[in-house]
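Excluded from the complex is one protein chain; the other protein chains are retained at their positions.
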Amino acid sequence: MKKQWTSIALGVVTAIGGFLDAGTIATSGEAGAKFGLGLVWIVLVATVAIILLVEMVGRFTAVSKKTYAEAIREDFGFRFYLLPLASEVIAESILLAAELGGISIALSLFTGISWHILFPFVALFIWIIVWRASFNVIENGPALLGLVTLSFLAAIVALGGIPAHLLPTLWHPSFQHGTVADYLYLVAATLGATISPYMLYFYSSGAREEHWTGASLLLNRVTAIVGMSFGSMGSLALLVLAAIVLQPLNISASTLGELGIAMAKPFGIVGSLLFATVLFATCLGAALEVVLAVSYNIAQGFGWEWGENKKPAEAARFNLVMTIFLLIAVAIGLTGIDPLQLALLASTIISLFLPISLSPFLILMNDPQYLGKKTNRRFTNIAMVCILVLAFLVALVSLPLEIITGGG
Amino acid sequence: MWQKAGTCIGLLLLLSILAGCTVTESAFARTTGNAGSAFAAAMTTLAYEHEGKLTYAFAVSSFADFQSELTGTDQALLAQGAANTRTGRQLLALYTPAMQVIDAPCLSNACDWRAQDALLQRASQAFLEAGNT
Partner (left out) sequence: MLDPRDEVFSIRDILDSQLLTSDGRRIGRVADIEAEVRADDSLVLLYLVAGPQALAGRVNTRLRDLFRFFLRDRFDHRIPLSEVTKFGPTLHLRGNAKDYAVGQSDRWIAEHILRWIPGGR
């Protein structure tokens, strides 16, 4: 009984860390700085979506004993499998570069050393962890550090809470600091940053690494709801902070370091370093998850040996793919593009690809062959379809606009 | 509930268009808007470092980012025809000394950081105003 409560606690902690990453930090920060509270609604929509998805994927793997990638290959065939695979590899390689950049910037804020120089060392550090560390270490280590996110809430309180004049922006965002095109771009990016398919691949593989069964469904549900809600609170807190501190100063939060100012105002040096810690911990956790998610996807889809609890020699192709994928992300990162912009771009691309990434999943979640009596309820299906359509439409409209007008 | 969200977006877009807001902005407005925000962030970072709210390392790191963000703004403005307008020429004139501050910010007490701060503020305000008109 005690063991189950420990597992639930760990799961919640992991989910808090899993919600925040370079993508959600970038979108929340820019959203608050540019549009006040005008994007809070989409953060809430995205939170509902990810809660539903995480609960679904845990339920799927616990009951069917299959991971998501395995199920796509077996149920839809090789040709179809190539579609979500291609979209994953493209979007996640950019996202991984952004996460590595986020870690580098966090270290840069601590040391003053240029993040370009730190970047290759950070990549090496990530590689060493995924090369040898066990699954438990990877899942729990960064997550515990991520609890520092709660300091964002303390900062809002210290600043006197949300000022009354900001409240109308909840339903009527001001377009003084950004255009409608920027707004739509952030809507798409917020959805893509929060509803990241890499989490599906990671969680379903993790559920297999930890041998979940039908008995784990309670743990799964609590983790999904409580954990993701807490994570969402962290994201919203950052948005509010940016709205309270940065918007009046005309700072548009287009680099990650600028967000530190929002924490420095109430808490000084401690505040700025707390922000850097959150950036470090959440991007670290996300980088590990992204690398593993893509490697899991490829190894499982092609039927190779896989697993973090196996030695590299026992799952050679899995580990080789992991290494190559990291190298690709490093190459992207070395182009020098600011990690915040990379994060926004990756998130919007993810948003555009969401129908490809997630519709196989929705179909599987309604297949009694895999789930027996535990298939989706109608509400869940309708909610998910609406969100997918929203994400796709907004991304379709905003991506070309942003590219034409020169980026956000 | 989701239909409500969809209607909200539609109404919002309609309102914006009716209110005369443009969906996108000109390249010039975007360049000046971004530069103005970056100068504002630099100004705040410099002030906070001297007020003891940010560490030296944090400020160094931040200014390196501002530098990469702002380098080339003058080229972009020139390409957008800034030399031909009075506003454009004013911005270019403010840009050069402001960039000198960005490249070499005064983070100790051995130099006049307040003068630098004032410079950044003037540049920020001018760029932001140019972007809004």
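Which chain is which? They are A and B, in the order written, and residues in each are numbered from 1.
We adopt the following convention: contacts are C-beta pairs under 8 Å (C-beta built on N, C-alpha and C of every residue); 3 or more make two chains touch, one makes a residue touch a chain.
Everything quoted here is computed from the prediction, not taken from an experiment.
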Touching partners, among the displayed chains, of the absent chain
A
Per the whole complex, from A:112, A:141, A:268 or A:312 the residue touching the absent chain is A:312
Using the definition of touch stated at the top, determine which of A:30, A:70 or A:88 touches the missing chain.
A:70
Those residues of chain A that touch the unshown chain are 66, 70, 73-74, 77-79, 81-82, 131-132, 302-306, 311-317, 319-320
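Here is the rule we go by: only the chains that are shown with their structure count from here on.
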In their shared complex, at which residues does chain A touch chain B?
41, 45, 105, 108-115, 171, 175-177, 179-181, 249-252, 254-255, 257-258, 260-261, 264-265, 268-269, 271-273, 276, 336, 338, 382-383, 386-387, 390, 401, 404-406
Mind listing the chain B positions that touch chain A in their complex?
2, 5-6, 8, 13, 16, 21-25, 27, 30-31, 33-34, 36-38, 40-41, 44-45, 48, 52-58, 60-62, 64-66, 68-69, 124, 128, 132
